[in-house]
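Before we start, here is the structure in question, set down as C-alpha cells.
With one protein chain held back, the other chains of the complex are shown just where they sit.
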Amino acid sequence: MASLKKVVLAYSGGLDTSVIAKWLQETYQCEVVTFTADIGQGEEVEPARAKAQAMGIKEIYIEDLREEFVRDYVFPMFRANTIYEGEYLLGTSIARPLIAKRLVEIANETGADAISHGATGKGNDQVRFELGAYALKPGIKVIAPWREWDLNSREKLMAYCEEHNIPVDFAKQKTKSPYSMDANLLHISYEGGILEDPWAEAEEGMWRWSVSPEAAPDTPTYVTLTYEKGDVVAIDGKAMTPATVLEHLNKVGGANGIGRLDIVENRYVGMKSRGCYETPGGTILLKAHRAIESLTLDREVAHLKDALMPRYAEMIYNGYWWSPERQMLQKAIDDSQTVVNGDVRVKLYKGNVSIAGRRSEDSLFDDKIATFEDDAGAYNQKDAEGFIKLNALRMRIAAGKGRKLS
Amino acid sequence: MASLKKVVLAYSGGLDTSVIAKWLQETYQCEVVTFTADIGQGEEVEPARAKAQAMGIKEIYIEDLREEFVRDYVFPMFRANTIYEGEYLLGTSIARPLIAKRLVEIANETGADAISHGATGKGNDQVRFELGAYALKPGIKVIAPWREWDLNSREKLMAYCEEHNIPVDFAKQKTKSPYSMDANLLHISYEGGILEDPWAEAEEGMWRWSVSPEAAPDTPTYVTLTYEKGDVVAIDGKAMTPATVLEHLNKVGGANGIGRLDIVENRYVGMKSRGCYETPGGTILLKAHRAIESLTLDREVAHLKDALMPRYAEMIYNGYWWSPERQMLQKAIDDSQTVVNGDVRVKLYKGNVSIAGRRSEDSLFDDKIATFEDDAGAYNQKDAEGFIKLNALRMRIAAGKGRKLS
Amino acid sequence: MASLKKVVLAYSGGLDTSVIAKWLQETYQCEVVTFTADIGQGEEVEPARAKAQAMGIKEIYIEDLREEFVRDYVFPMFRANTIYEGEYLLGTSIARPLIAKRLVEIANETGADAISHGATGKGNDQVRFELGAYALKPGIKVIAPWREWDLNSREKLMAYCEEHNIPVDFAKQKTKSPYSMDANLLHISYEGGILEDPWAEAEEGMWRWSVSPEAAPDTPTYVTLTYEKGDVVAIDGKAMTPATVLEHLNKVGGANGIGRLDIVENRYVGMKSRGCYETPGGTILLKAHRAIESLTLDREVAHLKDALMPRYAEMIYNGYWWSPERQMLQKAIDDSQTVVNGDVRVKLYKGNVSIAGRRSEDSLFDDKIATFEDDAGAYNQKDAEGFIKLNALRMRIAAGKGRKLS
Partner (left out) sequence: MASLKKVVLAYSGGLDTSVIAKWLQETYQCEVVTFTADIGQGEEVEPARAKAQAMGIKEIYIEDLREEFVRDYVFPMFRANTIYEGEYLLGTSIARPLIAKRLVEIANETGADAISHGATGKGNDQVRFELGAYALKPGIKVIAPWREWDLNSREKLMAYCEEHNIPVDFAKQKTKSPYSMDANLLHISYEGGILEDPWAEAEEGMWRWSVSPEAAPDTPTYVTLTYEKGDVVAIDGKAMTPATVLEHLNKVGGANGIGRLDIVENRYVGMKSRGCYETPGGTILLKAHRAIESLTLDREVAHLKDALMPRYAEMIYNGYWWSPERQMLQKAIDDSQTVVNGDVRVKLYKGNVSIAGRRSEDSLFDDKIATFEDDAGAYNQKDAEGFIKLNALRMRIAAGKGRKLS
C-alpha cells in the first residue's frame, strides 16, 4: 500500500464520499483535503463544510465553478455538435475534466501527493478523473477506494458509518432513489434499479428535471438564441453569461418536456450499460447550433466537422479531454466557428425542439442563386452538365470496359 | 445538338414532364418512351398511360416499384443510420438510383439511346439521375430539358402547352401548391415559396403527411418493431413486407405528428437551400434501429459505422449510389447487421419517438457485469487500475518531460 | 494465484520458454502442453520436441504453419497496403493472431484451461496474444510469466536453470545477439542494445536477412509479379503458393539490399520504442500492390481504402485481428480486390524497389482519354468549365459575401 502524506478528495458531502474521507484518514493515516464544487448539480454545496469539519478536516475547498464549467467545457464541446453513439450528449463526461483539473491544482496548492474520488471500478468516471489527473500531474497518486476496499454493499457501508461515528440521515437514506444519479448544469443521469433490464420502460417518477411531454403546456414556447463564434451569448435579445444561458434553457426546456433520453451505451471499460438522461438545455443547444451552422458554415467545413465529430466525442466520453489530440482537434473546430454568428428561433413544444427560423450577417445562403424563380443569370444551369460529366467520367470509363456494379 | 433515335423519359404524368415529352418529340424528332413508377408518392400512376397515349407515345412503362424501393434502397440505407448533415434522412436522394436503374434497363429493352428527366439544372436530382445512368450505361445520352430549353418561366410553359395542344388542368394549376414538392414512400419534401427566406417559419398548411404535434392525439401509441439482420420484418408481431412496414409507420407516425424537419442544406452543386421534409416512418426507423443496434452491436463496430456514416450519407446525397465505393462500404455495413436482431418498443407521442424497451437473443448487454449490485466476481474492478495507468502512460511521460496542455 | 489444470505454452525451444515451461510446472503444479510453430522464423522447430520431452512434457505440438500464415494473415493485410505510422509493415503484429488461434484450438483439443507465452509486460505482443485468446475463448486463463515472476535478470534466469537442471548452451549464450529479435516469414526485428539510443545508427553487423545496399549487386534484378484478387499468385510466370511467394521475394529482396527499416514507434501500452526491421519481400509486395491497384482500382475506392488504412493498421498493431471491427473492415477491403488482377514488373537495385511496368485485363487506364495527343472526341474539354464552376460555387458565394481566406 502506497504511503501518503495528503490526499485531495472530490467530496460531495454525501454519505459515500464521507465514508471515503474517513476511510482515507484511517487507512492511509494521511491528511484529507476536501474539494466540493457547484457545477450546477442542484444541491447546496455549503453544507459540505460542516460535515468535513466534523471529520477533522482542515483544508476545505468549496467553489462555484458553474461559469467555468459551461464556458470552458460545455460550450467548446457543443461547437462540434458532439454526440456519443448517435444519442448521448455527454453530460457526465464533460464535467469530469474540470474536477480533475481542480483536484490537481488543489494538490499543488496544498502540497498533497494524492487525489481520491468516489467513482466505482466499473464505470467511465474513474477513467476520466484519473486520465485527467495523470495528464496534468504525472507523479500524482490516485486512490480509488471502490477499487480497493471491501465495503462493497450498503450493509457494510452502514456498519462502517456506525463504527466510525459518521452521521447517517436515515430518513434520507430510506427515501433514497433506487437509481444511481449524477447531475450538473448540463444534465442529470440515472442508472441501475429497474433500468438494468433494457426492455423495461423507465418509470415516470424517476425523471426529475423535466415534466413529461404529456404534462407539458399545450401551447408552444418560442425562444431566440443569439450566437457569437458558435456560442450562445443572448436569449431573446438579453445578453447572458454561459451558465445563465444553460440554466435558462434547462428551465424552459424542462418545462416543455424536452431532453429525456433512454439508451444503452458502450462504456470505455468494455461493457454495455443502460442509462437515462435529462438534458433539456443541451438538447436545445444542439439543435440550434446545427441550425446556425447550416446558414453560416461552408459545406466542406461542415462535412469535415461531421466526419471528425465521432472521434472527438469518443475522446470526451473516454476521458481524454486533457490530451494533445483533443486539443489539436479543438483548434480546428474553434477555427471553424469564427463565422458562426446570428440568431436561431426555436419552437419548444411537448418534448419537441423545432427550428422556426435562422438568420445571420454571415449567412452563406444566397436566395438569388437558390431561388426556383428566375435568377437573372446568377447561376448558369449549363455548368451542371460538365460537372456531372466529369464526376461520372471514372464510372463511365469503368462501365465502358465492362466493369459491373452489383 | 445530339441526334437521337429514342429517349426514355421519367414521366410523372404531370404538366412539366408532359411538356418535356412533347418538347423531346419536337426538338429531337425522336421516339419517346415513358416510364412512370409508383414509389409511394401517393398519386395514381395509371392515368399517366392515357396522357402518354394522347401524345402518340407507343412504349409506355408503368410500374409499382414500392417493394423494390424499400427493400433494396431504403432499408440498406437505414442499416447505416444514415443522416446527411446531422438532420436529413435522404428521402429524395434514395429514390433516384432506382429510377436511374429502371431508365437504363428500359433503354436497353427498347433500344433507346437516351434518357431524359424533369430535374432542373440547379438541384441535386439531375446529378443523381445522370451519375446513375452513366455508371450503368456509359454510352447513354442524357437530355435534361431544363438545362437546354428556354421555357424557364410558368408563362412560357403555358404558352408552349397552348401551342402544342397539351391539355392543362387550369383548376389544378390554380390551386397548385406554392412549393416545389417531391414524394415517395420515405418522405415528402417542400422547397421554394416563402421557404426561400430561412428566417420565415413554415406555414402549418404546407405540411401534408403529418398532423402537427399540437393536433396529434393526447395519448401515446406504442409500437413494437421486430428486426432481422438490421431490417424491420414485423410490427406488433405481424410479419410485413418492406413497403408495408414503411407504409404502416408513415401512417402511425404521421398521425402522431412525427417526422417534420426544417433545414438549410448544402447541395452538391454548391449552393445552400432551405427544405422542409416529412419523414414519419423514417424517423421512427432511425431511432429504433439505433436502439436495436445499441443492444447487439459490438462497441467498435458501432463506432466504426458512426465514423463511416457521414461519408456514406454524402455518397447517397451526391448521387453515388451506383458507384464502387458505395458498394464497398455497403459490404462492411451489411456484414455488421447479421446480429442486429430483436425487438424495439417505441412510444409515439405528439412528435416524439422515444424508446420504451429493446430486447434481443443477440444482446451483448450483460446485466451480471453491468449491475450496480454485487456481480459475484464477473468483473474484477482491480483491472481498471492497470487499464487507466497504461492508457495514461503516454501522457504521464509527456507531462513528466514538461510538455504542457493548454 | 489461479489454480490450473493444464496450460498450453507457446514454446520456441529456446532458453526463455524452456524456463517458463519448468516454472509453470513448478509454480502451478500443472501439466504443460508445448506448441511450436514454423512460421518462417528460419530456425528448425523439430529440436523443440526433445527439449520438451526432457522436461517430462507429454503433449507436444510442432507444426508447419507457413502457408496458413501467409495466405490467411499476411496476404489479407497487404490487400489494404497496410503500414503503421507511415513506415512499419507490421511483421511481428501479423504473426500473433495465428499463434493465439492455435493456442486456443490446442487448449480445446487437450482440455487445457490456460495458455502461456514468453512475451514481456512492456511490449505489444502480450496484448496481441491475449486479446486473441480472450476473443476466441473467453473463459481461458492466461499466464504471462514475465509479468508474474521475479526472474527479471539474466543472472536470476541462469540461477533458475542451474537449480532446475535446464540445460544451457553456454557457447550459444555467449555469442548471443545483444538485440531482442523476432522473426517470421514476413520479417525479422531488432530491439534493445544500442538501439535504445535513437541517435545511434544501427551497426551493419546487426542485420541478418539482407545485405547492405552497398554490398548488393551492381546490376538490377527485374521480377514480374502476377496478381489475382489482390494476392500474388505467380512470379516471373511461375505459379507459387503464398509462402513460396514470400520466401522467394525475401531471397531476391534480401540479396538486393531491400527492406531495412529503422524507426521509433508508439507501442499500444503507451511508450515509444526504437526498432529495426528487415522486410525484404514485404517491401516489394507493398510497392507492387499499390502499382497493380493504381491501374485497376476506381479512384474513390482507392481513396476510401487509403482513408481506412491507418485505422486498420492500428487494429492489427494493437492486437485486434480477432475482432468484429477488423472483420467488418476486411469485408470492404476484400470486396475491392476482385478486380486487382494483372502483372507488375519491379526493378530491384541496391535497396530500391521501383516500378518498371504494370498491365492488367482489368485496367481502368484509358489511353484514348489520357493522351496528350488528339483524343478524337473521347473527352470533351468543355466539360471541365462546368465542373470547375460548380465546384467553385460555394467558395465564390462565400467570397462574394466578403468571407476571407487567410
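Order of writing sets the labels: A, B and C. Residues in every chain begin at 1.
Note that in this section a contact is a pair of C-beta atoms (placed from the backbone, for glycine too) under 8 Å apart; a residue touches a chain by one contact, two chains touch by 3 or more.
Keep in mind that what you see is a predicted model, and the values were worked out from it rather than measured.
**Q** Considering the complete complex, identify which of B:Asp16, B:Glu247 or B:Glu300 is in touch with the unshown chain.
**A** Answering carefully, the residue with contact to the hidden chain is B:Glu300.
**Q** Would you mind spotting which of C:Asp64, C:Glu109, C:Asp169 or C:Asp367 touches the chain that isn't drawn?
**A** Hidden-chain contact among the options goes to C:Asp367.
**Q** Write down which of C:Ala144, C:Val223 or C:Leu285 is the residue touching the left-out chain.
**A** Only one listed residue reaches the unshown chain, and that is C:Ala144.
**Q** List every residue of chain C that touches the chain not included in the displayed model.
**A** With respect to the unshown chain, the touching residues of chain C are 81, 85-87, 120-122, 126-127, 130-131, 134-139, 144, 146-147, 152-153, 180, 191-192, 196-201, 213-214, 218, 220, 260, 262-266, 269-274, 290-291, 294-295, 299, 302-303, 306-307, 310-311, 314, 322-324, 327, 345, 347, 349-352, 354-359, 363-367, 369-372, 374, 379, 381-385, 387-389, 391-392, 395-400, 403, 405-406.
**Q** Considering the whole complex rather than only what is displayed, give the residues of chain B touching the chain that is not shown.
**A** With respect to the unshown chain, the touching residues of chain B are 298-300, 339, 362-364, 366, 369, 379-380, 382-387, 389-391, 393-395, 397-398, 400-401, 403.
**Q** In the full complex, which bits of chain A touch the chain not displayed? Write them out.
**A** On the chain A side, contact with the omitted chain comes from 266, 269-271, 298, 300-301, 303-304, 311, 320, 323-325, 327-329, 331-332, 335-336, 390-394, 397.
Basically, only the chains that are shown with their structure count from here on.
**Q** Would you kindly tell me how far, in whole Å, the mean C-alpha position of chain C lies from that of chain A?
**A** Chain A and chain C have C-alpha centres separated by 40 Å.
**Q** Once you find the CA centre of chain A and the CA centre of chain B, what distance in Å lies between them?
**A** It comes to 31 Å between the two C-alpha centres.
**Q** Mind checking the centre-to-centre distance between chain B and chain C? Centres are C-alpha means, answer in whole Å.
**A** 42
**Q** What are the residue numbers in chain A that touch two or more other chains?
**A** 299, 363-364, 366, 369, 379, 382-385, 387, 389, 391, 395, 397-398, 400, 403
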